[in-house]
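Quick one: the structure is below, questions incoming.
A single protein chain has been removed from this complex, and every other one stays in its place.
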Amino acid sequence: MTYNIAIIGASGYTGAELIRLISEHPALNITALAANSKAGLSMAQVFPHLRHLDLPTLIRWDEIDFSAIDLCFCALPHKTSQEVISQLPKGLKIVDLSADFRLRDPAAYEAWYGNPHAAPELQKEAVYGLTEFYRDDIRAARLVAGTGCNAATGQYVLRPLIAAGVIDLDHIILDMKCAVSGAGRALKENLLHAELSEGYHGYALGGTHRHQGEFEQEFSALAGKAVTIQFTPHLLPVNRGILCTSYVHGDAHVIYETLSAAYADEAFVQVLPFGEGPSTHHVRGSNHVHLGVVADRIGGRAIVIGALDNLTKGSSGQALQNANLMLDLDETLGLTMAPLFP
Amino acid sequence: MTYNIAIIGASGYTGAELIRLISEHPALNITALAANSKAGLSMAQVFPHLRHLDLPTLIRWDEIDFSAIDLCFCALPHKTSQEVISQLPKGLKIVDLSADFRLRDPAAYEAWYGNPHAAPELQKEAVYGLTEFYRDDIRAARLVAGTGCNAATGQYVLRPLIAAGVIDLDHIILDMKCAVSGAGRALKENLLHAELSEGYHGYALGGTHRHQGEFEQEFSALAGKAVTIQFTPHLLPVNRGILCTSYVHGDAHVIYETLSAAYADEAFVQVLPFGEGPSTHHVRGSNHVHLGVVADRIGGRAIVIGALDNLTKGSSGQALQNANLMLDLDETLGLTMAPLFP
Amino acid sequence: MTYNIAIIGASGYTGAELIRLISEHPALNITALAANSKAGLSMAQVFPHLRHLDLPTLIRWDEIDFSAIDLCFCALPHKTSQEVISQLPKGLKIVDLSADFRLRDPAAYEAWYGNPHAAPELQKEAVYGLTEFYRDDIRAARLVAGTGCNAATGQYVLRPLIAAGVIDLDHIILDMKCAVSGAGRALKENLLHAELSEGYHGYALGGTHRHQGEFEQEFSALAGKAVTIQFTPHLLPVNRGILCTSYVHGDAHVIYETLSAAYADEAFVQVLPFGEGPSTHHVRGSNHVHLGVVADRIGGRAIVIGALDNLTKGSSGQALQNANLMLDLDETLGLTMAPLFP
Partner (left out) sequence: MTYNIAIIGASGYTGAELIRLISEHPALNITALAANSKAGLSMAQVFPHLRHLDLPTLIRWDEIDFSAIDLCFCALPHKTSQEVISQLPKGLKIVDLSADFRLRDPAAYEAWYGNPHAAPELQKEAVYGLTEFYRDDIRAARLVAGTGCNAATGQYVLRPLIAAGVIDLDHIILDMKCAVSGAGRALKENLLHAELSEGYHGYALGGTHRHQGEFEQEFSALAGKAVTIQFTPHLLPVNRGILCTSYVHGDAHVIYETLSAAYADEAFVQVLPFGEGPSTHHVRGSNHVHLGVVADRIGGRAIVIGALDNLTKGSSGQALQNANLMLDLDETLGLTMAPLFP
């Protein structure tokens, strides 16, 4: 059985990454590709690395015949996404990769994004797309909200620890190092090669990054009380990969056992031997998460480090994993490729 | 039907790339991995990006039980390779990725590599592994010699043109730009990040690179007379990708038609629209070759540019494509993944 | 004696590079900085790496009091530059870094740039700014036109050879490799880190790059007849540096002697030992040019390679060297810093 897939927002990096992954998927067929600003172009013109594939020409999203579509990925910028999705057929299965449906609370959405939500009823319906923790809900969902890439990385590190109550909730610091593709294909001076290459810096300092809202929503729900963490992202001169260095108070060995047990049956999450740390090199281009736990020389403190590819497990790979669940397919289809190294 | 595969020299980049590719191959099973200097280690220790795979522990090559092996990849340094292969079972199918069996003439081998060949009878038996041009011979071969990565790139550009007689053999210049992984995992000062990153330079200037020997062997055979070209490699601060800018005398449109016709039925060679040039970005991590033809403003001259990934189509992907042929499998198995971009 | 300097176009890379150099110059004082789009900002806001300097706030260029200015650098985009310079005081010494006054022939200008020149009388007055070859004219000039960065690199390689008649004018190929800062701080998709890093490609293929016009103007004047060359630029994932690999017909030793003699007394041009090639690593951030000559294995052919930093010797360093001459100062003032390596 083959399912017909549409991708809205196919001219950005997450759209291209979806196509890369689906091109090796045995049960999905790309039926429609939309990108309003590049409608009429072939994918070979927009992304020459996909020229070997037989893909539909880009059209406007309202030109898609949704009656023929089994599932639609929406890879639009936030705010645009909610406007478009609210106009799509009500029964259509949708995986949204934007930020628009991640926060469940309309007030929290408005606080972090600066505008009232245009589709609050959809916001209520949406299931948070962190597969390993929302698997059953996702399987039953019509609309799944892909997580932030930083938010995913931090949650792989912390969720089992918060759920098990093995770390001090008042002392959680996430020092995040992020690749540039997370910012998308937007034309901004600070994303130019000459501005980024050969240097690095922090940004959204002091807890002002929007993914902070996701952390607080999810961690508070897990803990059963308000949890606030410290989260500082840094922009690095590489194209793919997030490394999250987490500083926590707790027993490192208990933390290690907790993480190992939590992910023992997961296909895409590997916990490294105790004392070792992961590298973004070793997950690049793959759907894998690597986690490492180290005891600090100060007793009762641990460093937990997570690494994943922001475009794959942090975005498009996660989206495909969720789509597999929504279509009742093997969750790993199209996602088993090994990382690219070097 | 599944075939059992051994890889000798599994601790280098081409060995790791073979494992990456074979991990997605439906009919090959990695039965033995050898690397004498790292025998006893797991692949997760040597290449942590492969830790999600269930792979045999590294052993010494003479510990392999070859009676259980259907085909062996040999990814050793040149000179070591001829010594090892001459001790392997005489009936074993072998794909060698080293330089040891590329040149058919023992005198040419000695001239380019500085030592007499230790296994001249194997040298005679070996088939040159440029798949698209030696397909039938490879299918029937026992020992296939993988080509040089630069040599492959230049030949995709030039072979059809020389065979068709549409360019002037006295005026062929290949200005080659090469990624650093082509030099392998060797500990050399000029391969350090601090020495390479943020700059570039030519090397093996004046026609002294060993792949020159391959060009001359192959082009002379095609032309039916001695052909000498100019070939200058440059080392670039990227990990994967070769770009070959070729300057030739001939009619650009005839050249374009000749290349288009030659590769019309090839799965892994794409000729771009006339006037466009390829980029290494668009083939990275894939088995594809992109070719572009442009007319120079000087009449009767053309620029033909080829791009491929040196570790995939230029080495391990080519090797797997040849192994597929030798095992009578679909030539594209394990090789259909799209490039990684960005 | 100190001279007062203005820089128009101070918010681009060449403007910032001028400030970097002048900050160490013993006889120049930056009196005014203009950038219309960023007027009112401090340089620390526009270029935080200059925050340690005591610099004037950015203003609009028409707010500059030119009566207090001894020499003005104009680092505007081409076309804008001619419009602005035509409105500046007629006696003001000006070094222009744009493309607007490089070509002496109005028809050639229009052919390469697509618009008629707005200030043809200034075009006639301007002196071409390749210091080592126009030194006396520059010393006497009021308006000096900085050369293209690729054009400078190619001319350091070829001018003495063409002047001496030691190479065949019908077979000159310049394969140029260029850093991304040459494209400036413009917001273009192809200049994003994610599009550039980890790959490379040719552009302006087939002799269509505008610096081709400079080559032809200058080489034809030197040769006393029309000279057309082949010139193919490539964009590399580094921020600074141009490497020009030149393929010529001629005796390599004669070429070497010709270059060595031509540059024997030059402070900023080093000819490497015969047979060695330069690297952009070794000139980065400096005003030096490194040149290497190698004999090809094909008799009568040579490879001549030049390397310089496009922002320094290829643009702002050249401009300062010319300003020193125009102000009757030691030509090397402010330009003697060593390259930055690694």
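Chains here go by letter, A, B and C, matching the order in which they are written, and residues are numbered from 1 within each.
What we mean here is this: a contact is a pair of C-beta atoms (placed from the backbone, for glycine too) under 8 Å apart; a residue touches a chain by one contact, two chains touch by 3 or more.
Since we're looking at a predicted model, the values are computed, not measured.
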Among C:Ala163, C:Ile298 or C:Met337, residue touching the chain not depicted: C:Met337
Contact partner of the left-out chain, one of B:Pro237, B:Gly317 or B:Gly334: B:Pro237
Hidden partner chain, touching residue among C:Thr31, C:Ser181 or C:Gln230: C:Ser181
Positions on subunit C where the hidden chain makes contact: 13, 16, 19-20, 23-24, 47-53, 181, 198, 239-240, 268, 270, 272, 278-279, 281-286, 288, 290, 336-342
Those residues of subunit A which, in the complete complex, touch the missing chain: 171, 173, 175, 177, 194-195, 197-203, 205-208, 212, 228, 230, 232, 234, 236-241, 243, 245, 247, 275, 277-282, 284, 292, 294-298, 301, 303, 305, 307, 342
Subunit B, residues in touch with the chain not shown (by the definition above): 13, 180-181, 185, 187-189, 191-198, 237-239
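As a working rule, only the chains that are shown with their structure count from here on.
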Two chains joined by the most C-beta pairs in contact, as defined above: B-C
Length of the line joining the C-alpha centres of subunit A and subunit C, rounded to whole Å: 45
Chain centre separation in whole Å, for subunit C relative to subunit B (CA means): 39
Subunit B, residues touching no fewer than two other chains: 198, 239-240, 278-279, 281-282, 284, 342
